[in-house]
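Structure in structure tokens, see below.
Some chains have been omitted; the remaining ones sit where they do in the full complex.
Chain lettering (A and B) follows the sequence in which the chains are written, and residue indices restart at 1 in each chain.
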Amino acid sequence: MKTAVYRKSWFNCAHRLHNQNLSEQENQDLFGLCNLPNYHGHNYQLIVKVVGYVDPISGYVIDMKILAQLVKEHIEKKFDHKNLNLDTLEFKNLNPTAENIARVIYEILRPKIDARLELGVRLYETERNFVEYPAELF
Amino acid sequence: MKTAVYRKSWFNCAHRLHNQNLSEQENQDLFGLCNLPNYHGHNYQLIVKVVGYVDPISGYVIDMKILAQLVKEHIEKKFDHKNLNLDTLEFKNLNPTAENIARVIYEILRPKIDARLELGVRLYETERNFVEYPAELF
């Protein structure tokens, strides 16, 4: 049977929810406070999940030091203390909902992790609202 | 692939574990302290899970404001500050274990959420004891 390992990290961003293909009124109706023009922000909590067989030499599914370093290099440095809408290419034309941020993080990390390992992303936007992608791995 | 979204809320209730089809002695043997006659209580923490595809217009699986409102209207208002055994129809003849409460919440919310979305309920009775229904979605 397989084992799942999880690593938690954090990054703090400004964002607003806005779909450029909708009118101002449609954006306000759909996103409410989250659409306010000058941005608000969150302490995002990220939990990366990796699933695979335990290596008999190391006793690891994946070396957590390496996983932590990957997340630091490719996710924290990229997003921490940034404005997701203004400062990142990924969300120039993509609405930075928690769902979309989780998928973007998945797509950044997926090619950097051994293909024999499954990958999943849990992202807390607030303590009360969080998402997982892909749902099939959770 | 699908995305899962989660929404956390709370409600505080009195309850006792008791099966009307068992004798007093059988109830005491089975439920111990939880069977004490004058009720005890819990701060229940509820996490509702909804699984589906992300809508490309909104970037949402489901609008969290609507999900939060559904939970407030149909769960929090119904159960918060109530005695589950005495004040609710659902538990008049159903023992209010965490397992049963989770299933009741699922059955209340299921018809109110788009049938294309999957629904699950995680319920913390205490920090140390919690349940999920249906287990297949978690």
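We adopt the following convention: a residue touches a chain if its C-beta (ideal position, glycine included) is under 8 Å from a C-beta of that chain, and two chains touch if they have at least 3 such contacts.
Everything quoted here is computed from the prediction, not taken from an experiment.
Copy number for the full complex in this structure file, with 2 chains shown: 6.
Throughout what follows, only the chains that are shown with their structure count from here on.
Distance from the chain A centre to the chain B centre is 28 Å, each centre being the mean of its Cα atoms. Residues of chain A that touch chain B in their complex: 17, 19, 21-22, 30, 32, 94-100, 102-103, 127-136, 138. Every residue of chain B that touches chain A in the complex is listed here, in rising order: 1-9, 51, 54, 57-61, 63-65, 138.
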